[in-house]
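Working notes for the structure below.
Here the complex is missing a single protein chain, while all its other protein chains stay put.
Naming follows writing order (A, B and C), and every chain is counted from residue 1.
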Amino acid sequence: MKKNLGILGILLAVCVVASIFGDNFLTGYNLQNLTQRSALFGILALGASVVIVTGGIDLSIGSVVCLAGISVPWLLVEHEWSPWAVVPAVLAGSALIGLFHGLLITRLRLQPFLVTLCGLLLYRGIARWMTGDQSQGFQGEFDSVRALALARFPVGLEAYSVPATVIPLVLLAAALAVFLRRTVWGRWLLATGRNESAARYSGIPTDRLVTGAYVACSLFAGLGGMLFIFDIGSAQPSDFGNFYELYAIAAAVLGGCSLRGGEASVVGVLLGAATLQVLRTAIILLGLSSQLEFAVIGAVLLVGVSADELVRRLRERRAERAAAP
Amino acid sequence: MKKNLGILGILLAVCVVASIFGDNFLTGYNLQNLTQRSALFGILALGASVVIVTGGIDLSIGSVVCLAGISVPWLLVEHEWSPWAVVPAVLAGSALIGLFHGLLITRLRLQPFLVTLCGLLLYRGIARWMTGDQSQGFQGEFDSVRALALARFPVGLEAYSVPATVIPLVLLAAALAVFLRRTVWGRWLLATGRNESAARYSGIPTDRLVTGAYVACSLFAGLGGMLFIFDIGSAQPSDFGNFYELYAIAAAVLGGCSLRGGEASVVGVLLGAATLQVLRTAIILLGLSSQLEFAVIGAVLLVGVSADELVRRLRERRAERAAAP
Amino acid sequence: MSVDRPVLLSARGLGRRYAGVSALRGVDLDIRGGEVLAIVGENGAGKSTLLRLLSGVVAPSEGSLQVADASAGIALVHQELNLAENLDVAGNIFLGREPRTAGFLNLRAMHGDARRWLATVGLYIDPATPCGALPIAHRQLVEIAKALSANARILILDEPTSSLTAPEVERLLAIMADLRARGTAVVFVSHHLDEVLRIADRVVVLRDGAVTGTLARGDFDRSTLERLMVGRDLAPAARRAASASADPARARNSTADAPAADSARHPTIRLRADAVVTRHHRRRAVSLQVRAGEVVGLAGLVGSGRTELLESIAGIVPHGGRVCLDGGAVAAGAVARTRAGIALVPEDRARNGILADEPVSTNVSLAWIDRHSHRGRIDAPGERTLVRSVVDRVLLRPADPARTVRTLSGGNQQKTVLGRWIAVQPAVLLLDEPTRGVDVGARAEIHAEVRRLADAGAAVLFASSELEEVLMLADRVLVMHDGGIAGELALHEATEEAIMHLATGGAA
Partner (left out) sequence: DLVEAQKARIAAMKSAPKAKPHVAFVSNGVADFWTIAKAGAIAAGRELGCQVTVEFPGGGLGDQKRMLEDLVARGIDGISVSPIDPVNQSDVLSLVAEKSLLITNDSDAPKAPRLCYIGMDNYEAGLMCGKLAREGCAGGEVAIFIGRLEQDNAKRRRQGFIDGLLGRTPDAARYDEPGKPITEAGYTIVGTWTDSFDRAKAKANIEDVLIKHPKLALMTGLFEYNSSLAVEVLKQTGMQGKVMLAGFDEGADVIQGIKDGFVLGTVVQDPYGYGFESVRLLNAFCKGDMSMVPASGILSIPARVIRKDNAEGFWKELKARIKAGKEAPAK
């Protein structure tokens, strides 16, 4: 919990600045938007964190978002599949992608970075080729399916209703938290991430766990991709999801995951994802030039994590001094 | 050396396919283009490999390429600096960026991924803001400075002359190879990557070495950025250098660097960089749709490294069996 | 008598090759319930390989293994520690066998059980402590508790006592005896023959990957075992080492009897620690001095702060107070300290010592390669010569500088780390458990090397959990307790009883 204080601090600081100096930050509509976007990126970040726990990395998240997302309108509109077939098919395809990564990594012992980098190229290439670089959209139809992302549930507040994407996010986050902290498999995953040989010597099926982690990550990315395109309505295969893996991994790392594996905090990851989205919106509501967006995000994160680290040290030193004679 | 056989095999296979089925692959002009591009990306990949040797990663390479590259015409054309001031200033700036990364990583013990991801955002943001998102170019002037990348040195062949960028590449590669294999600091850098704690217990100044690695990486990226813009003539701050870090890291990993640190092969890195460029060109000369570019690169790399791994295993198994009575 | 005990595991013609080299061959062995089987041999003889084959962690390249009862269960404690440092002690003990209720972890049961198993091995710590924070001896005990908790019929321990101090060793031997009484088969490896002599029912002696003798209780004594291990009678130095515990002071041929004479013999104070306060023992300040040519031993119980003190002096960890070399204070930090000539051989060789994937030569030359270079360029022939001489001096087996350290046996990895500093003449040599896992013969040789370095003017300060070794090697003994120095014993005062008295908090 203490580890999450840092990222919580950054998030709150950004919120405070945005609500004091920005226009209409604390309106229901804005908060609703922020919830939606944080939920979408949060799902990707949760997936990324599962892989990061194993000490691996998944660079293909953005491309899986693209391929899975693009496939939905492509199948629905161009190929006139039924929505009842499309959603499971896309999710199954995403899981297969993860399985493919997992097997290459555990069986052939290829480096995760390399495998998923090839994935990054491959799936985007497939998406572009499949659609002929034509953007895919719902053309104003399929609102009932898109409700999976677009529905809003009133909670008694006037301007704020809960976006539907919060449901999968909360379910996944809760499941992941319980999995990591309360189940044997989760514990084994943590052990595998930190010291694979210790886990193997303890009779843990490390290969299967690692493969499972990649499956989960791609599955989350596929689900995210679907929800993204439900939300946006259409997408261009050449740029949909570009860099999303970096946002997802950044959220996970901000939330306290170590890229060396074995550490994760579900709450932290969600806070990390939210921070990135709030930052982006804050820049607009503060009236900063959108050219500055990247610079501001980079600088705020850097200052934030550095400050967090410095505070941690200071506290440690003070504790030590208190214990001294 | 043996480790480089795999990537050499992939490179040769691509070349053979491209020259048999593609148009004009084996023409001086095409080879000259390929040399130029491989050299440019090779410089970035060498930088990436230095950081990878320490077990770190630098995601900011592409943004440093952008900032350094954009700065050159910006200073020359918009601010009318002298070329004699611009080149050293840009290189010094790049080195400072690396120093900044190195200090955050060694002093504050922040994760390299996080620091350089923030760098990725920050430097691109600065470049966009500095130029107001305007593309920067030489507007047809400064050909004498651009000769640093555009000059061609005849070598007695009719259609093929050596591009000027080969000179810095060869110098840097040779220096790096000597550094890693023949000098105390290189030895220590490798040791730091293998086991930082053991290196520290042996009195090796690991912090300084790691910082130095990030300085070198950013310096190489800055140099690369300059040469890139000399070569292209102009660039847009919003997309110049996008994903170059992934190309650079992929080249290094293909060339035998392990992301866990401690391993590097300069020749391998150069082969890796060349492979990626040859692949891209082969796709066009083979008349494949450019939509397929990503998919083909991803697939070829994946098949290549998997085959390499399988061959390696087969050989190993055969060696073991041969040793048996 | 062994006939009525059930055979739990039997090996026939067991062997294992690595890259064409045979690490073990032709082992025929029956493991019976209710006996303690000791496996002895020199470093690299193949002991760990045999244990790994028996426990099934490694597949044999020849021969067969027969398990009598598939449900018997085999637990192995590896020579190198293998804990997931992000999990707590309880999590590690039950890793892979976590108690669950309705599919979920039962953390309460786990912590409760863990506490019980920890108590069995005499470790009274909170089971919720993360393993990363434990000293190495505690990790060893956690590993043993983990193996015990598996309730296996066959318990295999690879050098379980190498990092333990006397009380824990006693406790472990008692546990082994208890398990034997309950019909468990206990197989263990140790370089301490007195432990073997005390508890083993049967001893298997290995030499160069082959069994040179299987002896039942009554058939073996120290000299038989040594002969079988080495293939000849032990050299005199090693002989003395082996019997040192009997009368250490005399065994070392010491001439100096009074403390006064000590300082006369070693006039200059090389190393001085002034009020050094270490991180985890902030209430005690340690001051000590070591003269040139003097070898000072640090004794104490597990967790008494020896490692922290040595690491502080070497500049690895931040500390309070001052460290002076030849009268002048040395700046903080490992780089400055090393450059000034203060060298440390760390306790945890896997974590802080070796570069596992590099050859022996790189490992050995790591710290001093800068002194064998011209303007940064490595003097390769010079390096080669020196590495070769080091390899000979520490009796590395195989004596091959190109060998990747990961493929060396545990004891030989230790020798590699030792060799790193033996090659140069540091002004101050700090050794933390210098001979952990090193066999008797090589140990004597290493002691001789350390003595030689001291004679050439180095100040040596070493920590060891083996009183035997402290008494053997030290000119003077400092006993630590709870982070402070509980007392100092001159050579003639130093006995096991005196040291244990101080180490357990008794008044000086």
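Going forward, a residue touches a chain if its C-beta (ideal position, glycine included) is under 8 Å from a C-beta of that chain, and two chains touch if they have at least 3 such contacts.
As the structure is a prediction and not an experimental result, all values here were calculated from the model.
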Absent chain's touching partners (shown only) are A, B
Considering the complete complex, of B:50, B:235 or B:248, the missing chain is touched by B:235
Of the residues A:54, A:94, A:165 or A:291, I need the one that contacts the missing chain. A:291
Given A:148, A:235 or A:248, the residue that touches the chain left out of view is A:235
Out of A:3, A:260, A:280 or A:312, point to the residue that touches the absent chain in the complete complex. A:280
List the residues of chain A that touch the chain left out of this view. 22-24, 27, 29-30, 33, 37, 40, 128, 132-135, 137, 139-140, 150, 228, 231-240, 242-243, 280-281, 284-285, 287, 289-291
With the missing chain put back, which residues of chain B would touch it? List them for me. 22-24, 27, 29-30, 33, 37, 73, 132-140, 150, 228, 231-240, 242-243, 280-281, 284-285, 287, 289-291, 293
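As a convention for this text, only the chains that are shown with their structure count from here on.
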Chain B and chain C, separation of their C-alpha mean positions in angstrom: 45
Chain A-touching residues of chain B, taken from the complex the two chains share: 59, 104, 108-111, 113-115, 117-126, 128-129, 132-133, 246, 249-250, 253-254, 258-259, 289, 291-299, 301-302, 305-306, 309-310
Touching residues of chain C toward chain B in the complex: what are they? 17, 19-20, 61, 314, 316, 334-335, 337-339, 343-344, 346, 351-358, 362, 366-367, 369-370, 373, 376-378, 380, 420
Chain C touches which residues of chain A in the complex? 178, 181-184, 187-188, 190-191, 193-195, 197-199, 201-204, 262-263, 320, 323-325
